[in-house]
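A protein chain is absent from this complex, but the other protein chains hold their places.
Up next, chain A:
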Amino acid sequence: MEVTVGDVAMPGDIIKDISTHNTKDKIILGPGLRRDGEVIVASKAGVLRKGQSATYYIDSYQKRYIPNRGENVVGIVTQKVGDIFKVDIAASEQAGLSYMAFEGASKRNRPDVQVGDVVFAKLLVASKDMEPELVCVDSLGKKGKLGVLSSDGMLFTCSFSLVRKILNPECPLFKMLGKEQAYDLAVGMNGRVWIKARSVHETIAVANAILAAEYTALSEMNSLCNRIAKMLLQQR
């Protein structure tokens, strides 16, 4: 079976547009696609999409996280082993987080991280053969948005397709929600979302808004946010 952009591809399907492409053009294959000799074959089920220039990928549904280098994740510290913290990032293996990978950390000045803390970190090493490694600083040694998240927030999980949807710059959800209430938010690519608003009511309302966004079209986001805002006004 051959498929084109916009169709639903199944594992084993041949991607027609790429295979007939000019051989000199550079093509980037995203997740769910692989090359098998002369042809490009889908390895996951989902909608075949084309990004900017010649980037192709399959928009698939997935619940298990497979670490990728450079992605931001929300993890839970599970244990301290010598100089590193073990962090559960919902992948097949726990990730390592060195105590030196925090802003301003030194041998004498250790960061205050306890077992059970929630951290927002970036994957520095993510290879199929090695243990994933996290950092809470950027290459300049600044922490930016990364680091330990405060314990009075709420953590919940959602599907990856929802994470990709709400992190898309074109998605108006966060801007619209932000007009009505203030909140802190950390969205990990591993399907974990941490939020903290001014009150418990608001936190739960924002969490529900995010979860409801999964099956809401971008054009209907506005009415969704208005509904949530109205509900919160009644609560007060």
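The definition used in the following text is that a residue touches a chain if its C-beta (ideal position, glycine included) is under 8 Å from a C-beta of that chain, and two chains touch if they have at least 3 such contacts; residues count from 1.
We adopt the following convention: contacts and distances are computed from a predicted model.
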"Transcription factor Pcc1", "NADH dehydrogenase [ubiquinone] 1 alpha subcomplex subunit 6", "Vacuolar protein sorting-associated protein 33B" or "Exosome complex component RRP46" - which is the UniProt name of the missing chain: "Exosome complex component RRP46"
Hidden partner chain, touching residue among A:Val41, A:Ile76, A:Met100 or A:Leu185: A:Val41
In chain A, positions touching the absent partner: 1, 8, 10-14, 32, 34, 41, 43-47, 59-64, 66, 92-93, 128-129, 161, 214-215
